[in-house]
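As you look at this complex, bear in mind that one protein chain is not there, while each of the others sits in place.
Chains here go by letter, A, B and C, matching the order in which they are written, and residues are numbered from 1 within each.
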Amino acid sequence: MLQASPASLDFANSPINQALTAGDKVNLYKQMVRIRRFEQASLKYYNAGRMAGFLHLYIGQEAVAVGTISLGGADDHFITAYRDHGHALAVGMSMDECMAEMFGKQTGCSKGKGGSMHFFAPDKNYWGGHGIVGGQTPLGLGLAYGLKYLGREGCCLCYLGDGAVNQGAYHESLNLAALFDIPVIYVIENNGYSMGTSQKRSSAYQSCLAERAEAYGIEWDVINGSDIYEVRAKTHIAMERARKQHQPSVIEIDTYRYYGHSVADANHKKYRTPEEIENYKLNHDPISVFRTRLVAEGVLTNEQAESISKDAAAEAARSVKFAEESAAPTVADIGTDVYWESDHQTAASKIGRHFFNDTAVQ
Amino acid sequence: MLQASPASLDFANSPINQALTAGDKVNLYKQMVRIRRFEQASLKYYNAGRMAGFLHLYIGQEAVAVGTISLGGADDHFITAYRDHGHALAVGMSMDECMAEMFGKQTGCSKGKGGSMHFFAPDKNYWGGHGIVGGQTPLGLGLAYGLKYLGREGCCLCYLGDGAVNQGAYHESLNLAALFDIPVIYVIENNGYSMGTSQKRSSAYQSCLAERAEAYGIEWDVINGSDIYEVRAKTHIAMERARKQHQPSVIEIDTYRYYGHSVADANHKKYRTPEEIENYKLNHDPISVFRTRLVAEGVLTNEQAESISKDAAAEAARSVKFAEESAAPTVADIGTDVYWESDHQTAASKIGRHFFNDTAVQ
Amino acid sequence: MRTLTYREALREGLDEELARDPNVVLLGEEIAQYNGAYKVTEGLWNKWGDKRVVDTPISEAGFIGMGIGASMLGVRPVMELMFWSFHSVAFDQLVSNAACVRYMSGGLCHCPIVVRGPANGGTGVGATHSHIPEGLFAAFPGLKVCSPATPADVKGLIKSAIRDNDPVYFMENTLLYGNTGEVPDPADGDFVIPLGVADLKREGKDISLIAHGRSVIHALAAAEILKAEHGIDADVLDLRSIRPLDVEAILRTVHKTHRVVLVDESKPFGGVSAMIATIIQEEAFDALDAPIRRVCSLDSPSIYSPHIENEQLPNPKRIVEKVLSMKFA
Partner (left out) sequence: MRTLTYREALREGLDEELARDPNVVLLGEEIAQYNGAYKVTEGLWNKWGDKRVVDTPISEAGFIGMGIGASMLGVRPVMELMFWSFHSVAFDQLVSNAACVRYMSGGLCHCPIVVRGPANGGTGVGATHSHIPEGLFAAFPGLKVCSPATPADVKGLIKSAIRDNDPVYFMENTLLYGNTGEVPDPADGDFVIPLGVADLKREGKDISLIAHGRSVIHALAAAEILKAEHGIDADVLDLRSIRPLDVEAILRTVHKTHRVVLVDESKPFGGVSAMIATIIQEEAFDALDAPIRRVCSLDSPSIYSPHIENEQLPNPKRIVEKVLSMKFA
């Protein structure tokens, strides 16, 4: 079993972080800032009524997506739940396609069909964005199984929340992962709450949620999600174990969300104290922590940090403009992307009735 | 955590067994023999084509049902999967109603509507008999929750197989049981195989399947299912914990089935060696072991044992006769027992159409 | 009469049943301390406490199965699915255990549960959160399904559902929660609407619009347009309850108008409307002057885009168009 490391350990010294150039480090910082600015912009336009449905903000959790995804190679894949903007930008999706998706436009990554919870970019090894709690956990298993089946040396990082661990599909997946030696890593992004329910009120466990992996003989670890160096150092170990030994892992990354479960969650200051939120912002914010660190390392100046922030905000503003100016889907678009065969106008798609719209007959 | 006891421990000396009179002990023996003779009779008539569907024999596992159920008081409840004949007889159901059920007769415990997999006797705190693997595990949780809700000091024993532990619903139930302090005891009847798949090929685990309970902070234990004294001694501890402290447990009882998964399983000598089966019959058969023991204790003579066996066989034969002579359900019976309100001809049942049979209109 | 929102009326119904019967217990995600994701249960935990109003983890199969088990023992659980769409993770408990346990036990077990929550599209939450399962569950003998459209109906029906001794799947609609309407005062007596009684929400003579849930609201709006702009006078029948189903009321309106448009938020393959069409053509064949038409959701998973989502759903415009396509003689 991996041991949770003493708080004093400096993960900057772990080989995977020592291999980072100054430029790499600044880039990690920049990715986190881009996520935050992007989401701040989306919050503004969500509140202005430009989006429908839910908006689940990732703000506060940025080091998880950026740190873990920065470790990905050509054959490493990612899949997550509905709180999916951070991962999307971290895999390299553009702000434009993401913002346009939330605006419900044709130019959105999912053509406006998925919305905030359903960002996808298979070309960047990113498989969504899934709304049913825990529903993505067998899919992540399958991506990893597929990698192994196809003989590729890679792994799949499958993210889930601290509330999602109580879905049965996740446990079925853990057993399958261990039994079949599947290179999947379950990343529990533990932000302490599932909607208004604290971890203690939703889960029974020993020391932590990741420890449930022991039931299946799976390796596990707990990670401080405010320190992107620690996220990278420990996740790297799990990824190597998956790639080289086809062994699954469960890693639990302690993190926090500043906003409510979704923007519609007006209660979020009731189920947790303002002090709790403030403490996290002040002492554990992954962006501030890394900024201080990089400044101390002499890799980043405060001026540079400011300009990164400004650039990201400008990029986000541009994405809003892009989204606003993009065309909305038409009624005809409702009927595409249902069947592969129909979309590709194959011979098979022309045999028999596939769609049963009442408009078919008048 | 409870510790698996050293093999040498003699559970006859545990208080719950010391409290047994000679008559009690003989009765336990008799119950096991009755189950076996009943099933042997049912096998004969199944093979003769008098029953439909599956026949999952409990032969070899008798000490589990008889040992655990013998501990039940007025507020203790039981629910199991499709391998449910042993539990049915142990709670006190008659051979007649059970045999008639398999023959598909009106006099069957479920009026011929459930069959072999679906024996029920709520008046004896026995809630079935369930065919979907793992599907009964939340029901068992609910019975225990109900006991607590209604303020009764009791518990629910919910039986499942070694293959069933890989159904998600079971894990959801474990978390709920621990979180809500529900007096449920999951009894894993580990007979080593789920159909043709050995425990090792279906489950990833550390030392045993019950140990998965640790993930939820639930107490667990492993029990030798050939020794009814051990079954009683250890199950009693779990039941007291449930009744008095509302704490759940998982107990794993090692046992064995001599026949195939169901009688239709023609492969059962392929996935396990004849030696393995023989060894169990010779050295671990719960009935032989207990008989030897009781004879040594001077509580039972071999002659008595023989006459118990004969009586049980005669009782089983009578139940076959009863079943054969009973009437089959009629087409009209197909339509009852669907809705409580309809069966009771309540006012509600007369409002609106409840049934949509094509025969309704001609 | 007093005016309440659909949400308030529903809550009042739950509250009254909690008061009436100590065995009634509400279970669900975020329903207690958080007051409910859609605030249906607001204040009930405060009033009734931990035993009667229970927050559950995100384990629908687990807690719904738990409710089924408890109901066999006499507890009367009313369980919220935050969205009915999440039925998919609890399906086995819903259709194998709740629907079959009475039958398989030859009537020895019964299962007086209610499962309730919103079941609708139209809120921009995408395909997996917008399933419309009335027809899906009504297809299982052993289950009862209802889908009220107004504040009075939701109160009257939830109380019947809770008192019913069979499993009742109660499908609300997030887009109706804020709608207001008159609801009888509790001081005037216990207000209960039996399952299985449809309600003729508008009287007409030219065509029958038959609907349930939010589609009733659309049908009523369409009826006004049809009257005002086209002189077509529609009967609007609100099914309210899908199983039991008020077949008599359906046949009555068909015999009156001889033309039928069914409005059903389901996707067009199947759904409640395919069953209603089948019954009508079977039992009122000669009364029909034209084929029965349906207005369903367009046949794709539910789209997110707020610019177009309403076009995928039944709406007054689509209903009017459909009626007009029927070429009145």
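Criterion: a contact is a pair of C-beta atoms (placed from the backbone, for glycine too) under 8 Å apart; a residue touches a chain by one contact, two chains touch by 3 or more.
In this text, all values refer to a predicted model and were calculated from it rather than measured experimentally.
Shown as candidates are B:166, B:226, B:309 or B:349; the residue that touches the absent chain is B:166. Touching the chain that is not shown, out of B:245, B:267, B:292 or B:307: B:267 (per the contact rule at the top). Of the listed residues B:36, B:77, B:118 or B:291, the one in contact with the hidden chain in the full complex is B:118.
Only one of the listed residues, A:24, A:325 or A:343, touches the absent chain: A:343. By the touch criterion stated above, the residues of chain C touching the omitted chain are 85, 87-89, 91-92, 95-96, 99-100, 103-104, 126-128, 131, 135-136, 138-142, 243, 266-267, 269-271, 273-275, 277-278, 281-283, 285, 288, 290-294, 299-301, 303-304. Residues of chain A in contact with the chain left out of this view: 77, 79, 108-114, 118, 120-122, 127-130, 132, 135, 137-147, 149-150, 168-169, 172-173, 175-176, 179, 336-341, 343-344, 346-348, 351-356, 361.
The chain not shown here touches chain B at positions 51-54, 104-105, 110, 112-115, 117-118, 130-135, 163-164, 166-169, 194-197, 201-203, 267, 271, 328-331, 333-335, 337-338, 355-359, 362.
Just so it is clear, only the chains that are shown with their structure count from here on.
Ranked by separation of Cα centres from chain C, the top chain is B. Centroid to centroid, with C-alpha atoms defining each point, chain A and chain B lie 45 Å apart.
Annotation for chain C: residues 57, 59, 61-62 touch two or more other chains.
Across the assembly, chain A contributes residues 166-169, 201-203 that each touch 2 or more other chains.
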